[in-house]
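The complex appears here minus one protein chain, its other protein chains still in place.
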Amino acid sequence: MTDATPTATGRRPFALRHPSVIVVVAALALFTCVVTLLSEAYGTGAISTSFVKTLGKTLCLCLAALAMDLVWGYCGILSLGHMAFFGLGGYAIGMWLMYARTHLIVVGSLSGQALPATPEEIRDGIAAQIFGVVGGADFPAIWSVAHSLPLQLAAVVLVPGLLALVFGWLAFRSRVTGVYLSILTQAMTLALSLYLFQNDSGLRGNNGLSGLQNLPGTSQPQSVTSMWFFWASALALGLGYVLCAWIVSGKFGSVIRAVRDDETRVRFLGYPVEGFKLFVFTLTAVICGIAGALYYPQAGIINPAEMAPIASIYLAVWVAIGGRGRLYGAVIGAAVVALLSTWFTGGQAPDLPLGIYTVRWIDWWTVFLGLGFVLITLYAPDGLGGLVDRIVRVRRSDRDGAELSSGPGARAIRKAGR
Amino acid sequence: MFRRLILALVIAAGPLTAQDGPAPIQELLQEQGALIAESSRRTIGPAIDALAASGLPEARQVLERWQERELYREEETGRFAFGVEVDRDTLRLVEIATGRDIGEVSGDGWEEMRPNAGIRGLIAAALVRFQLSDPDPATRREALRAIERGPEESHLAVLRDALPQENLPALRSQGERLERLLTVRFGSTVEERVAAIESFAGDTSVDVRAALNPLVATRLSVSEGVPEGDDIARVVRPGSEALPRTSAYELLVDEGLAPMRLTRSAKRDALVANIENGFVGGYRVAELGTEDARNAAYRELVAEGSAESAIPEEEIDRILDRFGFAERYVASPAPVALAAKRILDGLDARLGMMRLADLALDGLSLASIYFLAAIGLAVTFGVMGVINMAHGEFIMMGAYTAYLVQRVVADYAWSLVVALPLAFAVTFAAGVALERLVIRHLYHRPLETLLATFGISIALQQLAKNVFGTQARPLTAPGWLDGSLVFNDVVAISYIRIAILVLALVFLALFLVLMKHTRLGLEVRAVTQSPRMAGAVGINPDRINMLTFGLGSGIAGIAGVAIGLYAQVTSEMGQAYIVQSFMTVVVGGVGNIWGTLLGATLVGFLQKGIEWANPSNTLAAQTWMILFIILFIQVRPRGIVALRGRAAEA
Partner (left out) sequence: MSALLEVSGVSVSFDGFRAIDNLSFSIGHAELRAVIGPNGAGKTTFMDIVTGKTRPDTGTVRWGRTGRSLLRMSEARIAREGVGRKFQRPTVFEDQTVADNLMLALRKDRGPLAVLVFRPTAEDRDRVAGLAGEIGLRAALDRRAGDLSHGQKQWLEIGMLLAQEPRLLLVDEPAAGMTLAEREHTTELLKEAAKSRAVVVVEHDMDFVRRLDCKVTVLHEGSVLAEGSIDHVTRDDRVIEVYLGR
């Protein structure tokens, strides 16, 4: 890591010391401009609104992958629960979107009446609209601040953050590590999604929240609002990237990588390892929450199935395919796999006739993804990011979240285990 | 015409044969003839009673054939005879008293006695008297059963009459019990009924509960002030879960104790209907944007007389406070109901114990399934430190193997015999292949192994979907595994679950033998405790790892067959068990089969226990269980059976 070295590289600005930050941010800006100029709302219309949404959602997934890379690739915690935080962020913003939109609809329908509507009538009307599907007519307690955008925005950060804080504190203080920890996070995710599947969870059970693509308070068409969300996603990804790069560039990055490689040793150096893990776990949960809050308005609907444990495992798969321990690797992995998955499972990919058997991608994509992932783990542990490294020949000081897989780190872990 | 003449002659000859006047039964019938012919449920009683009480030997047969619609009455003379329709208008008649064949006659002059369903019921009740004193014990037993099935008030007296004559002890005690049951319901005095009820203390049979439960039926009643009376089952408070405020108030309105509730919509409608020039009840329409303003305007309307007096939502509580609500016994006099309640409460405690036993059986069978599903996982994790995410898919593979076998081998028992070893073989091979091709290259990188096996898992799952489709495939158990082992009305366990339990025990035993008494087991234990030392003494860890992984996968295949018999075979069935299997391993601790057993038991019993505590919601049960396990890890991070000291750090 260059900035800790007493030699040459002392005082240069952060961005200059980390060219990958400049490259990624520039690429992101360029991409955003191109999409804007080709969009229906602000450009030629070469890119359909639904594809803008797909791209925007992909950016959010990249942000989640970034968080995953920080917590797994750098800190060594293979969390199988970060998509749950993603979903919680989505639920938090979804509650406001659904409430505000239903509020407008109810006020509209009541305004035709002879008498001005009372607050009670409006509230009952909204409750009936939202909870009719689960046979309820009253607001559950967790909806008590759904009318307030600032409070729900705070919830986007606080709910995943607090959950991660409490769970992480419990898990780390009892020194649960490695595979055990992964399984525990998976159990947490399963518990959460099962809870949300219940009708009396207060979040509409398996119906989830819907109609989130409509932004209350604006009469702009979808083509325009989807661009707004696209920009917001791009901005969030850019800021997230810079933040993560800044975190891992300094001594903090050095400590968490050390935690990943040999936790016990770091403890004997006097660092409160649990505090560092908890910090990273909570921070990445918050980032995932924000990513989710941007994702679901573009998806339009959120339901508990989105938070099933498998979603979080996929997140880990993206990061692994992209190449752990490199922030750009996570971004590349998430973007490539998510877009390819959309393409192959969306039915756009042409079938592959093989004479006796026609490969239908909808059926076979998952099979190839699974096997391909195994091959990457076995033969290209650096993932796509490793490919980039080879092409660009980045100086090694820049991809400092080095590969756990290929040698020294792994050996260190082995030793730590003994 | 000629034929008719003959018939007339024959009939005319009839009475001549009974030379010493009509038989007593004929006399009796003709006495009651009018009532019998009228065939009305309300008036028929005395006629049936007269027949039943006559003591005449033919009475029973008359009742039976009457019930069968084979009793005929000659319109002219009122004479009765048994008859069978030969064709549409010809009857073959038999004299009642003597059984003499009268011959075929035209149906014209004879009227069929047509008892309706109600009368047939009365006849049946009357017949019970005869059946109960029938010389054939089988008939008497059948009669008792008939009473058990459909007890009637009339049975009580009959039964009491018949019991002293019963000489078979079994039937007698059955009859006496039945008599007490009938007394509970139909006894004429309160004391008699209470005594009968109390005689059933501690008897948990379904029939006792069926007799007692209706007695304690209650109805909600309302009174001003505090509810009083000895028939109160319990006092309920409005706004509690048992009595929501709105229901309480509706009761008041129904009883005429309070004016109609003014719902928001009714209030609005009334106000809208009275809008005049933008004003309602002295208020401007634009002002009516709050419920308080609307209430005030409505009061004005009531004062004007243009709206009905009603109580707005906000004042309901004040009115409810003036009344007391209680559930009162309505199905029986208070002492009877209280006695029944007392006995039922006593039963509840016993039933609770039995349900607990039933629950324990459920928990046991769930635990055995988790044990089968988790043991393979625990072995691979213990020996190799590897979590196999595709374990669930091996379970699925085993189940599909059994399904395919069943399509080839038609006999369900034999197909099972073939399927078990074949499933083991298939998944063993798959496990060895996975170990050779993937896991071997990822040793000491446990997190990557976890992810790589996840890749295998999704590929296998989708592959199964492509090959077998998404619909569930049945796996049928042999006939002798159908049904349940029933201990009593509450405690029962199906044979399939017993079979799975036995399978789990067999595997536990096999496993123990394998580990303790074979070379392989010795080597596996050596590798588990210290891979380096094992290598140093000449054990080939590669071979051990491969065999261990194959073994773990093979057991998963067997578990798949077991689970397939009990649930259904789908491409996602593995996923349903994998998390619980992980939990079992985590809770139990690694490297020790007893840990797995304890873990499975804990997880299985816990899940059933939570389901029992909150039966309405299986999803919630799983949530709570997982939360519990997360907290459990806080107390015992290394599971129930934890290795300590130097071994723990290996």
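The chains carry the letters A and B, assigned in the order they are written, with residues numbered from 1 in each.
We adopt the following convention: a residue touches a chain if its C-beta (ideal position, glycine included) is under 8 Å from a C-beta of that chain, and two chains touch if they have at least 3 such contacts.
Fair warning: this is a prediction, and the values are worked out from it, not measured in the lab.
Per the touch definition above, the residue from A:P150, A:G217 or A:G270 contacting the chain not shown is A:G270. Checked against the full complex, the candidates A:S48, A:S223, A:S254 or A:T345 give a single residue touching the omitted chain, namely A:S254. Although one chain is hidden here, its contacts on chain A can still be listed: residues 1, 3-7, 10, 247, 250-252, 254-255, 257-258, 261-262, 264-265, 267-273, 275-276, 278-279, 400, 402, 407-409, 411-412, 415-416.
Everything that follows uses one rule, which is that only the chains that are shown with their structure count from here on.
Distance from the chain A centre to the chain B centre is 46 Å, each centre being the mean of its Cα atoms. Remark: chain A residues 72, 78, 113-121, 124, 167, 170-171, 173-176, 178-180, 182-184, 186-188, 190-192, 194-195, 197-198, 200, 309-310, 313, 316-317, 320, 363-364, 366-374, 377-378, 381, 404-405, 410, 413-414, 417-418 touch chain B in the complex. Residue ranges of chain B in contact with chain A, taken from their complex: 264, 268, 271-272, 275, 285-286, 288-291, 294, 381, 385, 387, 389, 438, 441-442, 444-448, 450-452, 454-463, 465-466, 579, 582-583, 586, 617, 619-620, 622-623, 626-627, 629-631, 633-634, 637, 649-650.
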